[in-house]
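All protein chains but one are shown in place.
The block that comes next holds chain A.
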């Protein structure tokens, strides 16, 4: 049934992505492909995998953007700032990809808000990918069905896994802890607190999709002048007169040579 469940759903499971700490290593991209190619639904195929024009279906991709601030701060004005930007399905509350589906294959779960595709019902018309402004859906060209992030539904509710592993593959693998998973419908959850504390934002709010996933903007960068004093302080610390123990002994011995 492609009508949306009555809003809001009791739980709003989703991701919070920290643009300040993401280092752009693509580990989440690779682990997502690895887990989901062997998990829920058809495998994520690649076309011409070892050729020059390799391409395939991915449910999570990391883009990199460059901003050139026009501020007054010396060492920042005119200097590019790079932000790595992981992007996957935002599990929107008003998901336009769901309502356009002609077959009922696309749906939003009424209990936790996860947007899924029932692949046995998908005809591969591609209209849902057109309806999504974020590019979260990609057609699997081998299976002819639409693929998308399932929020690792086969991990988060999987009691055969250790509790620590019951998070989406991208979250579990992130070495920078830039990805967080939780219930954004619960104001007391860790992710909701994080969003409140860091001013998490919606992507393309003007599209009216009400995304569940939130992005934490990069923190304000310190101007160089702020750290200049710090540097001086460390430079002056050449006097080791107050060193004790082994370092005190070493200081004395080296002075004698």
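Here is the rule we go by: a residue touches a chain if its C-beta (ideal position, glycine included) is under 8 Å from a C-beta of that chain, and two chains touch if they have at least 3 such contacts; residues count from 1.
Keep this in mind: contacts and distances are computed from a predicted model.
S.K.: According to its UniProt record, what is the protein name of the omitted chain, chosen from "Spore germination protein", "Chemotaxis protein CheA", "DMSO reductase anchor subunit" or "GMC family oxidoreductase"?
M.R.: "DMSO reductase anchor subunit"
S.K.: Of the residues A:22, A:101 or A:170, I need the one that contacts the missing chain.
M.R.: In the full complex, the listed residue that touches the missing chain is A:101.
S.K.: From the list A:6, A:53 or A:244, which touches the chain that is not on show?
M.R.: Reading the full complex, the residue touching the unseen chain is A:53.
S.K.: Which listed residue (A:27, A:43, A:110 or A:131) would be found touching the missing chain in the intact complex?
M.R.: A:131
S.K.: So that we can see where the missing chain sits, which residues of chain A does it touch?
M.R.: Touch set of chain A with respect to the missing chain: 1-3, 19, 29, 53-58, 61-70, 80-83, 85, 87, 96, 98-105, 121-127, 129-135, 138-141, 143-146, 201-208, 215, 217-218.
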